[in-house]
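Here's a slice of the assembly, chains where they normally sit.
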Amino acid sequence: MTLSDIGSLLGWKIPSGYEGEISGINTLKESVSGEISFLSDSKYEKDLATTNASCVIVPEAKAHLLPAHVIPIITEEPYLMVAKLSKLFAKPVVDSDREPSIGDNTIIYPTAHIEKGASIGAHCTIMAGVYVGCNVTIGDNVTLYPNVCVYRDCTIGRNCLIHAGTVIGSDGFGYAHTKQGEHIKFYQNGNVVIEEEVEIGANTTIDCAVFGSTVIKRGTKIDNLVQIGHNCIVGEYTILVSQSGLAGSTTLGRNVVMGGQSATAGHLTIAPFSTFAARSGITKSVTKAGIYGGFPLMEQKAWLKFQAKLAKLFHV
Amino acid sequence: MTLSDIGSLLGWKIPSGYEGEISGINTLKESVSGEISFLSDSKYEKDLATTNASCVIVPEAKAHLLPAHVIPIITEEPYLMVAKLSKLFAKPVVDSDREPSIGDNTIIYPTAHIEKGASIGAHCTIMAGVYVGCNVTIGDNVTLYPNVCVYRDCTIGRNCLIHAGTVIGSDGFGYAHTKQGEHIKFYQNGNVVIEEEVEIGANTTIDCAVFGSTVIKRGTKIDNLVQIGHNCIVGEYTILVSQSGLAGSTTLGRNVVMGGQSATAGHLTIAPFSTFAARSGITKSVTKAGIYGGFPLMEQKAWLKFQAKLAKLFHV
């Protein structure tokens, strides 16, 4: 697809100046030549000067920050424009012709569905109704319980165990909004990377990244009905108890503990070895390890004191 | 089934006077001739005088409000009686002989199960392990990711995208209670109607209506692990973030935003363009659009002020 194809398909007036194939969309920082990027949040302005993208969707006032070799595509609604564009580059469900490769001593139940391009290691058990998407890579000694679904391009390290009904790599919840209040889907490009020795409970959901990867690091244990948003990074040996949730792009350090029904806002960074009691509501980054609780979040000791005061006040 | 059959099957003494077939159960307002209706909540008393039902289960004191052509069936526990009756009219899993109709260029994976009477449009992708129930109607260009389950009679509009493991049309959570504390299932009659351009995340659940339809209107986007109770109406272009929940019979206007883990009580009406922060607990109807948060619900500004005060109080 060339810039002029894109222009025709979407009915946009696009400047000439780059005649090659456009291979995809990416962030300013990660783009390579041939890709389109975009500026939708001023905190990435600093990446304009050094991007390797061939074209950048950008508001007029920021176009002068681009290097001379980059074609600016001017709009006052860059996020909306790139969302519309993302549909043209949406990945198909399957785009490999390679028969799946299955390791020795791996058991695959007859009702499991393994797409082309998938690679499954040795000594795995892929149970009934499991779906393993295109180009998924699974290490040795992994058990996927019934009806687990792994979307395309995700990777699962060795010795992982994923319980029934869990979904890995569903689309992140990302939309641009029109002035009329419609939501335009930003088609997701990324994947989920699950490192080794991770256990995940039943009916949990982990969304793929918009670009790059949502990452669950080595040795982390996740309970049932947990939600992990797109582009989260979950540190090593972290514990996420049932019905907890991480909004998109939040990073947990290693050995974080999130109690039952606790949750974080998006785009936070949580210090390693932090512990959050059940029902904690985390709306700001946490820079110092400690034991926290409550909503608003406070030290768990203060939260217990607050609870005791309330209880006294109401004669519980 | 006639009234006297029902009497025999349930061991009830039922008045004579209507000899025709009883075709089903319905609300006072929606009933047609041949149906049984019931009065279990005094707020529907006004519908007694105008009902088209042939028979109505009603407490003795209200029977005089019925038109002369309607047979009253007297009980002081009408909801319990109608729940017991509902079992006789429970829909079977399949009651069609019509081979499913599948549109052009639609891909159906071999482990998907499509029941008789279903209609699937063109250019759809029905992935592995999907279940499409009897008489379900699916529009063009719909993708159902692996292991999605659509119960009988539901409809899904064109251009919808439903992620893995989501369940559409499971029974609403409705029971009558005996004096001994047992719960008698009210078999659900209704369906779910999903209009066009709706996207639904992974492992979400949307219950069917008791009577009529649970409705998700055009352009709405629903995240993972969301619960939508029976008979909810979700307005156009609404956004429901992960782990939020709507209790039964709540109506959201268009362009409502429900943050992560927020929830509403049942039987509420929420003004269009209302926004609720994460964890909001909505226990009353909201008549004026605004940005709300907290539990009890307040304006989000007040909730932030309250949080700041608490935080100060406890030296966070």
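Which chain is which? They are A and B, in the order written, and residues in each are numbered from 1.
Just so it is clear, a residue touches a chain if its C-beta (ideal position, glycine included) is under 8 Å from a C-beta of that chain, and two chains touch if they have at least 3 such contacts.
Every value quoted in this text rests on a predicted model; they were computed, and no experiment measured them.
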item: Subunit count for the whole complex, all chains sharing one sequence, 2 displayed; value: 3
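Keep this in mind: only the chains that are shown with their structure count from here on.
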item: Separation of mean Cα positions, chain B and chain A [Å, integer]; value: 31
item: Residues on chain B engaged by chain A in the complex (per definition of touch); value: 109-111, 125, 127-129, 145-147, 161, 163-165, 199, 201-203, 219, 221, 223-225, 237, 239, 241-243, 254-255, 260-261, 278-279, 307-308, 310-311, 313-316
item: List of chain A residues in touch with chain B within their complex; value: 93, 111, 113, 129, 131, 147, 149, 151, 165, 167, 170-171, 173, 175, 181-183, 185, 203-205, 207, 225, 227, 229, 243, 245, 247, 261, 263, 265, 281, 295-299, 302-303, 305-306
